[in-house]
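Excluded from the complex is one protein chain; the other protein chains are retained at their positions.
The first chain written gets the first letter, and so on, giving A and B; residue counts start at 1 in each chain.
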Amino acid sequence: MGKHSTNMRVKLPIFCLLLEAITILLFAIFVRYNDETDASEWHDRMKKHNESNADNDFYFRYASFQDVHTMIFIGFGFLMTFLKCYGFSSVAFNFLIAAFGLQWSTLIQGFFHGFHDGKIHIGIESMINADFCTGAVLISFGAVLGKTSPVQLIVMTLFEVTLFGINEFIILSILGAKDAGGSMTIHTFGAYFGLVVSRVLYRPQLEKSRAREGSIYHSDLFAMIGTIYLWMFWPSFNSAVTAHGDDQHRTVLNTYYSLAACTLATFALSSMLNGEGKLDMVHIQNAALAGGVAVGTSAEMMLTPFGAMIAGCLAGIISVLGYKFLTVCYCFNDSPQY
Amino acid sequence: MGKHSTNMRVKLPIFCLLLEAITILLFAIFVRYNDETDASEWHDRMKKHNESNADNDFYFRYASFQDVHTMIFIGFGFLMTFLKCYGFSSVAFNFLIAAFGLQWSTLIQGFFHGFHDGKIHIGIESMINADFCTGAVLISFGAVLGKTSPVQLIVMTLFEVTLFGINEFIILSILGAKDAGGSMTIHTFGAYFGLVVSRVLYRPQLEKSRAREGSIYHSDLFAMIGTIYLWMFWPSFNSAVTAHGDDQHRTVLNTYYSLAACTLATFALSSMLNGEGKLDMVHIQNAALAGGVAVGTSAEMMLTPFGAMIAGCLAGIISVLGYKFLTVCYCFNDSPQY
Partner (left out) sequence: MGKHSTNMRVKLPIFCLLLEAITILLFAIFVRYNDETDASEWHDRMKKHNESNADNDFYFRYASFQDVHTMIFIGFGFLMTFLKCYGFSSVAFNFLIAAFGLQWSTLIQGFFHGFHDGKIHIGIESMINADFCTGAVLISFGAVLGKTSPVQLIVMTLFEVTLFGINEFIILSILGAKDAGGSMTIHTFGAYFGLVVSRVLYRPQLEKSRAREGSIYHSDLFAMIGTIYLWMFWPSFNSAVTAHGDDQHRTVLNTYYSLAACTLATFALSSMLNGEGKLDMVHIQNAALAGGVAVGTSAEMMLTPFGAMIAGCLAGIISVLGYKFLTVCYCFNDSPQY
């Protein structure tokens, strides 16, 4: 208790303020408005290319950005509240590391792509990418929830964001993989998700915390808020940085049907595999993720609607089966049922 | 218990997977991208009609679509959580039947309008219509909550979506009623709503479930989340498929003022009719619905702002009075007060 207090009282403030000061310094040196957020550059560009204000990328992406922002801060924040012990902490720490993560990833992603004339140029697209990168950190956060101090979480954020940038750079620039509309970022995200998913889903504390049945009821409703926001806005997540026009439109459509099909498959498998035929909270959360991740890389392609649905269905089935048979230690029948 | 278990463990999975398989098969045979989601068709159209990517309907409707999506999954999902016994179930089953409903209504609505060259062509507008149709199902769901198994709910969805499509076809195509901007769909929706509303509002279980006062407090806050999302985004609901430009703009404005006026009238009537002058949760929920439904068909017309407000006011008054005097069995003074 005393040690934890000192940690929180001394280390956290110093660490936060120091990191924030360094971040602001690096922003002052390297980060500039791009030609859509800088007043004179934008007016020059409008004249030069005969564009109007309506051509500013802001109007093509801002609604999607706010959906992604909601997924990061409400979606991920409340997804983890079903662990009663960490309800408030999970939302508050989610808030802290996401707020730091998006600043740091602006720098890291800026260094690796979009760096020209010795400066990082930022606008709505870099803000969406910063939120994406933060998403990867929050998934890892889920795996270590309740085991780490805020200082450790910020250190994790620092390293993970940096690694994310390097990984993205290797895939896109060195390996030269196609990055039509940034969907590779989402694929990377999916990969991170895959690596940590087993750890996310096995939690020995889970059983213990479940003991206080009285409040579980509400915790689950909070967790459903997180889950459903992730599910609803996944089409925005997949389409936020794809090309204008038919690409954004098609990505949304494919993701929408993939998610719907995934949900049916998940409910089916969940009640089939459960000894008592009841629905499991965690499975429904899987439905929110698997169907969207499944078409993350490919949602802008001409998948056809039924192709997207098959992908979503398979993702839902694999996700529930994987959860059942790969997480050996998890005692299924003792878990809370509805 | 054993019977219920078998139902859930055997019937639900088989039924879900079978229906999903049939749905995917029908999608594979009939459903294609429209000329705004298909890459080559969109590029052809842009060349032919001298359009730019900004003319893609996506940018006129996507923000509204996500608001409607939020109403369906958060709004309706949490509206019913004030019935404590069915809190988690109401959100989870809402999720299941909405996910199935939107796929099935894509097919049914597609067959009845938008079917050409032997194919259903889909895009953002058909997705909004699919969500609308799902809304009708969710209102009926409210009337049967706690009395039906998930399998029965999916069967209900199957039939109701089909009936919704036939009804829409009769009104729009056979009777030839004007469908400027799809508001007829919303009218139909309102009709459904009217038919089931008395059943929605009379629940003998309500009193029983209210007994556990301790947790009611939070249940009401969850229900308020649902209610307020429905109220806030109703302007998007009414305007999502109306014509571009002044029509969408005016529909939003009319609905906004209708809802605001309806809220005042509802609070007034609610405290007037209540023996102790307290507010009733269910009345406030009515405010969320009546003011929006009242201008559902007419919101794109040149109603004038005060015309919309009068409509909203009357809707609020009628809704509370109807609730008070038509639902005879409902024992008002025994209901929970604040």
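FYI, contacts are C-beta pairs under 8 Å (C-beta built on N, C-alpha and C of every residue); 3 or more make two chains touch, one makes a residue touch a chain.
Keep in mind it's a predicted model, so treat the numbers as computed, not measured.
Asks: Looking at B:16, B:153 or B:261, which residue reaches the missing chain?
Replies: B:261
Asks: Going by the contact rule already stated, which one of A:81, A:239 or A:298 would touch the omitted chain in the full complex?
Replies: Result: among the candidates, A:81 touches the missing chain.
Asks: Consider the whole complex, including the chain that is not shown, and state which of B:37, B:81 or B:274 touches that chain.
Replies: B:274
Asks: Can you list, in ascending order, the chain B residues touching the missing chain?
Replies: Residues in contact with the chain left out: 54-55, 59-60, 63-64, 67, 217-218, 220-221, 224-225, 228-229, 231-233, 236, 244-250, 252-253, 256-257, 259-261, 263-265, 267-269, 271-272, 274-279, 281, 284, 302, 304-306, 309-310, 313, 338.
Asks: Give me the chain A residues in contact with the hidden chain, please.
Replies: 4-10, 12-17, 19-20, 23-25, 27-28, 31-33, 36-39, 42-43, 46, 53-54, 56-59, 62-63, 66, 69-70, 73-74, 77-78, 81, 84, 87-89, 91-92, 95-96, 99-100, 102-103, 106, 122-124, 127, 150, 215, 218, 222, 225
As a convention for this text, only the chains that are shown with their structure count from here on.
Asks: If you average the CA atoms of chain A and of chain B, how far apart do the two points sit, in angstrom?
Replies: 28
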